[in-house]
Structure formats: C-alpha cells, structure tokens
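Only one structure is covered here, and it is reproduced in the block below.
Then we have chain A:
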Amino acid sequence: MIRVKNLRKTFLTKQGSQAAVHGAEFDVAEGEIFMLLGPSGCGKTTTLRCIAGLETPDEGEIWIGEQLVFGDRGGTLLPVYKRGVGMVFQSYAIWPHLTVFDNVAYPLVHGIYKAPKREVKGRVQKALSLVGLERFEDRPAPLLSGGQQQRVALARALVYEPKVLLLDEPLSNLDAKLRAEMRIELRALMKRLNITAIYVTHDQEEALVLSDRIAVMHAGEIKQIGTPRDIYVKPQNDVVAGFIGTANLFSASITAVPRNGEEGSVSTPIGALACPLPPSVAVGQPVTIMFRPEDVVVRASQAGPSQNSLCGVVEQAVFVGSRLQCVLSVQGHKVHCEVPKSQLVETGQSVVVEIPRHAIHLLP
Partner candidate 1 sequence: MSASTRRPGGITTANALPLAFSWLILAVVIVLLAFVLYMTFVPSLPTEPGFTLKHWSNVASSRLLTRVIPNTAIVGFGAIFVGAFFALPMAWLLNRTTLPLRATFTTMIGITPVIPGFILAMGWIMLLDERIGLLNNVAASLLGFSSIPLSVKDSPWGIAWVLGLILAPAIFFLVAGPLCRIDPSLEEAASVVGMRHLTTLRRVTLPLVWPGILGGLIYVFMTAVSIFEIPALLGAASGKVPVLASEIFYSVRPGGPLTATFAYGAAGVYGTLLAAPSLVALYVYLRVLERTERYQVITGKGYRPRETDLGGWSWIGVGFVVLYLALAVGLPLLVLLWASLMPVLQMPSREALSKLSFTNYDGLFEGLGGFGVISNTVVLVLSVSLFVSFFSFMVSWVVVRTQAQSRKLMDMLVMVPHAIPSLAFAFALAMLGILASRWLPWLPLSGTLGIIAVAHVINRMPYGTRVMNSALAQVHRELEECAQVCGTKTPTIMRTIILPLIKPSVIYLVVWTAMLSFQEVTMALFLSGPHNNVLSVSIWVLWEGGNLGTAAAGAVAMVATTGLLMFGILRLAGGPTAGLVGREVGAAPLTKSQ
Partner candidate 2 sequence: MGRLRKIKALASGVIPWCVLVVSWLALLMPLQLVMRPGAETALVWEALADAAEAPSKGKQLLDELVRKAKQEGEVVATISSSWRKTLIQPLADTFRKRFGLDIKVTLANVESSQHFAMAIAETQAGAPPTYDVVQGTDSETMQLHGGGGTQRVENWEALVAEINPLVRSGKVRLDQIGQGPLRGQSFMFMANVKQLIYNTKLISEKDLPRTHAELGDPKYKGKFSQPPWTTHWDIGPAAFEKFNRNEWLDVVRRAGKNGGAVLYESAGVQRVVLGEFAFVLAQDRYMRQIFGKDPKAPIGYRFFDDYNGLTSFYHSVRTRARHPSAGTLFALWMTTPEAQAIWQPSDLQAVPYGDSAIDREFRLGIEKSKARVIGWLDNEKALEVLKWYGTDEGRKYLEAMARAIRGE
C-alpha cells in the first residue's frame, strides 16, 4: 500500500547540513499498522512528513497505493492535498476558530474530499461517534481537554475515509493512564476500519502494543523492520536491542560451533555461555550476545548442576509492583534481571544467575 524507497532528506541549517533521513526503505501492506519507532530527533517525523508531502525529499521514491507520489527520477511530486492520506499531528492542529463539528467537517466541506451537503452531517457524526465524541459537536474546539482534542484530530483524519492514516506521536500529550487506554482503543479502531497506518512514536511500549510491524529508526536510518515479537526477541543489532525493552548486551567470541548435536558456546566477559548458534559461524569470530532481563533466573543458591550458571551479587533491587527489577554484578559487569515479587532479594546478597540457553540471542 505504501512503498518508500531510498528516502533521503537533508536540512540546511545555519550550523550546516543535517541529514534527517538517509536511505529509509520500507513497504506497508494494506490494513497494516506500521510503526516508526526511535529516539527523539531520529527522523521519524521527517519521514512521515515526506510521505504526506509536507516535506520534499532530496532523493528516493514514495508510492501510495499504485501511485507514485514522489520520485526523484522524472521529478514527480504530487501535492499534499492530492495524496489522499489522513494525518494526526503531534500538536493535533485543531483549528481554534472552529467548533468540533466544523473541525471534523472541514475536509468534507472544502477541498477534494468535498461531499454532498446532505451527507456531511451524517458522516461527521459517524466519525465523532467512532472516537466517542458524539455529544461535543457544538463545543468550541479550544474548550476541549487534551484527550478530547486528540480524538477530534483523529475523527477529522478519518472522516474522509483516507486510504492511509499517518499519525505523529498522537498520544504523547496525554497522561500515562489515558495513553494506555487509548493505545488499545486506537488499535481496535484502526483494525475495525481496516486502515493502513504509519504511526510514529518514541514510546517502545506503545509500539509493541499497537503495531503489526515496527521499523526502528536511529540517526536517520532504519535499523530493523519486523513484527513486535521479532524486534523484541530477535533484534538485529545492539541499537535495536538497546532501544526496545531492556537488554543485556555483551561482546563475545565463539569458542565452539554446534556440531553433531553438540551445542555451540561463547566466551563472554561474564563467563562462558552455551547458546544456539547459526551454522555459519566460525570459532574465534567476535559476536554480540543479548538476553532479556525477564529471561534471567535468579536463585539464592546453586540448585544442582545446570548450564550457564554464574555467580553474582545483587547491587540494586527495585520493587515495581508486579515484580522486582534487579541489577546484578557478575564478574564486575552489570546484568539486568527481573525476579517474581514472591522471591526475596536484598542488596548485597550473593546469588546464582542462570541464563537459559535459548534466551541468548546472537546479534549478527
């Protein structure tokens, strides 16, 4: 539905040129919720604005549906208003001089999505009821709360039933609780309407909950594209691993490759670990291993012989309600882990750490 090829955009500022996006490439399938995730300033908004047509890229191609909306060869540039996308802005961009109804009705009254007069009211009401704002039609837009404004912005973007919806951190202005609720609601809504969406966020939790696929961006580049599960479980590089959830990352070198049913193993700063290795690796090759805190098992003492057991000391333990988040020191290196709240862990306590073999993931 949306195809972005080799997108490049450089801003010229007084300090020099700033490459906001370089070489972004992705496809978004119809009905998919595609997430652009990355730290602030990594070029997410710029990418989104390029797709919407609000920025003109320096290079690359952008397709929406079957139409080439931007191409550096042949100099194609479809103006914003013809691109048929809906967009929710980070600031919501609610027009303060209009009522809620007028805000939502705007696309149907002016411009190329103009609808016959008699349809407008019905469609606006439908859009408002989609976002649960039926009773606010006549309210002047400035008198809405943040959450309500966000809904108005969404209703306005949906009212003309665009093929594609672009959302730029739509939930970032809401408080935590509302944000959590809205995530679920938003996803349900988009799925119900079978909308193709590109969603920009810097909140990894939001990305994981909401999306079908995630593209992790960093410094203007897309580092990995995959399902939330893939991204979480099998990050392709340390940047992705580090950005999504908490990751324990160690550089390692391969000491044994898997052969004849035997397992491979690596040596790491915290000790030798057995782990699944792809067949392509060779002994001595430097790699990075990664495992998630929740996969780490912490015991007060050694409970029989087991693989990948290491000794460590609890440096820090924080109770976060459902569980304890701990930082251990193993061979002088920090290891993040989580233990059930039932387990008693104290700072300074010596513990045994077990890293299950299959929890270890090798970064290429």
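Following the convention adopted for this analysis, a residue touches a chain if its C-beta (ideal position, glycine included) is under 8 Å from a C-beta of that chain, and two chains touch if they have at least 3 such contacts; residues count from 1.
Here is how the candidates were picked: all candidates are chains of the complex that A comes from, given by their letters.
What you are looking at is a predicted structure, and each value in this text was computed from that prediction instead of being measured.
Every option in 1 or 2 belongs to this complex, yet chain A touches just one of them, candidate 1. Listing the residues of chain A that touch candidate 1 in their complex gives 52-56, 68-69, 75-87, 89-97, 106-107, 110-114, 140-144, 146, 149, 153, 156-157, 160, 166, 173.
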